[in-house]
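Chains shown are a subset, placed as in the full complex.
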Amino acid sequence: MSTRLLRAAVVGTGFIAPHHVEAIRRTGYGDVSLIVGSDRERAVSCAERLRVPRATTELGEALGDPSIDVIHVCSRNGTHESITLAALEAGKHVLVEKPMALDPDGAARMAALATEKRLQLGVAFTYRGYPMIRRARSLVRDGSIGAVRLVQGGYLQDWLSEPTDYNWRVDSIEAGRSRAMADVGSHWFDLMEFVTDERVMEVFAETRTAIPSRQRPLNDVATYEAAIGPTTQIAVDTEDEAIIVMRLASGGIASCVLTQVSPGRKNHVTLEVSGSVSTLAWNLEDGPDRLWLGKRNRAEILQRAASDAAPILGPDPAPDGVSEGWTGAMRDVLAPFYAAIVGVVLPGAITSYPTAEAGCRALVFVEAALASASSGRWESLG
Amino acid sequence: MSTRLLRAAVVGTGFIAPHHVEAIRRTGYGDVSLIVGSDRERAVSCAERLRVPRATTELGEALGDPSIDVIHVCSRNGTHESITLAALEAGKHVLVEKPMALDPDGAARMAALATEKRLQLGVAFTYRGYPMIRRARSLVRDGSIGAVRLVQGGYLQDWLSEPTDYNWRVDSIEAGRSRAMADVGSHWFDLMEFVTDERVMEVFAETRTAIPSRQRPLNDVATYEAAIGPTTQIAVDTEDEAIIVMRLASGGIASCVLTQVSPGRKNHVTLEVSGSVSTLAWNLEDGPDRLWLGKRNRAEILQRAASDAAPILGPDPAPDGVSEGWTGAMRDVLAPFYAAIVGVVLPGAITSYPTAEAGCRALVFVEAALASASSGRWESLG
């Protein structure tokens, strides 16, 4: 028999919020009662389109509603900390978009409060939800890769590759002092530590603002969309691209390349882990449901299978040979979070969701990388 | 503002039925009120797991319920016609799994009744829902391919590759006289006629039962799952593999290879259309969100983009560079079907869903192929 249906409020009406609504429903554990937005019209329209019963501009309406169990924080980066703290104070479980805060201290305050209140606090590191990422983690854990020698990869995008591209993420006031590293680098970092079970000890970073001046539209622009209407020229102080070198606790070394200005690369996430026994490689754009596994004398392709699926309360996994894609990955990151709330212990590799600790780590990483880019030296993650 | 929420009943509790439930909800146009199953326990358990309010073993309960607008027929092939006819008689719109009937005459009866009753009757040719399949169709229509010269492809699976593999589809009483051609060949045929806008006039087929005798478990086996428990040896009279050659109305020729016994091929659907101007190639397993487009002097890769998405009442399409996969394709086949019911005219390439006519065509194709395999000659689709 299925468990009690949890009720969520989703804060935010941008690109990602509706995907949270759908993913919550698809986990089988929850539904959405309320959309909270800063603009009334957008909030109402968003709720109607997604058939969410209510919309509001008052966060308090969500926090004061005893039927609501979970708050999803999908608003702009600069608001994550305050909303999360308020939600935890109100006794709500929280799932917050990445980066969970603007700096490690903020993240630490959020984590501490969640622990104190004994509430679940999760971070939306979506890529953990891909079946072959969980398989990759298992391969590392069961010794199939051996001692990790070298990790490499990157996250390449092109949606900001023109000087006419603009989005609130470009503004350091709203989005924080780092862009490429915070926005896509934090995803890569979490993926890497999740898969390898390693800890990055020190980083060296080189960053660059390839487009130092952009056309800012006077009206708002949605993520991934083109600006329309009059613009004003602004100076940009956050990085478009970064190269980061890492030293791992086990002695291995790692490298990642991050950019939001590489034409033709959309969401090109790659991760390659080379160990003393074999090498694994994953590539989001070329086939996220495959894992290349190289050994000295042969290479294998591992393909997603039903047994890699997360135990959601829904349909059986899609058949072998087809994909559940990014939307499936988001669902499978939320599923263990919701399961944890209702006390369901999930089997296998999917017992856990990305916690506040992981969210903190990612911010500490970005902070250290910013420091290194400035000092020209190795910086410790402290 | 969104339209009235349509209510559906889903008949069937096997592998595919829950995917219909989820896809209906994700279209934004509908929800599911009732699960109808032949076994009470399975029906109740299925409904609970999917949080569908009610379950029954009585089809009449669905047909007699005026709040129910749509019936999804996801039961075994042999039952499709009778359930569909009953549902149409009761004034319900019907979405039926493929093959829509056991033979073309049955399909014709269903189509005629739907027309008479002015009800929507759709067939679940899921692969039409892939964004790059719609793009492929557009390329053919706008002249980018030129006159179609040669079409080729196939549908290869391995889930019946061992003599110990068994499923009700192996039994010609329950599933019809054709297996590989009816089960996966009908998908390929529909995809081909949909993309190329061609009509197959004549077919030549060679079929083969590579595993003429199988272990049938005394208990039921779900699709794609392994049998457990005691078995009995049975003779198999439906084909495991087929090669079909086709003559197209425009003068072009075509070929497809179908098998359910090819180790390592899971759902390996391929379609290549070669014309006087360029060639397009699509491959489900290697990357359904890409289309290879070859010209004399260069090749291009076209990638899924937001503009390829179907206009569902839900989240915006997933970002460029990631996939919505098979579950997204199923949602996008149902969306225009539901939209048609509420009278919403969808823009662009997605104005239509696979209709009864397409379902009939597929059965006529299988029938002609069976005749050819027996006669060793070309047979007309009549």
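In this document, chain identifiers A and B correspond to the written order of the chains, with residue numbering beginning at 1 in each.
The rule is short, and it goes like this: a contact is a pair of C-beta atoms (placed from the backbone, for glycine too) under 8 Å apart; a residue touches a chain by one contact, two chains touch by 3 or more.
Being a predicted model, the structure only gives us computed values, none of them experimental.
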- Item | With 2 chains placed, the number the full structure-file assembly comprises | 4
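Definition applied: only the chains that are shown with their structure count from here on.
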- Message: If I superpose subunit A onto subunit B using their CA atoms, what angle of rotation comes out, to the nearest 5 degrees?
- Response: 180
- Query: Cα centroid separation between subunit A and subunit B, in whole Å?
  - Reply: 34
- Query: Touching subunit B in the complex: which residues of subunit A?
  - Reply: 1-2, 5, 15, 18-19, 21-22, 25-26, 28, 48-51, 157, 159, 224, 265-268, 284-288, 303, 306, 313-316, 318-328
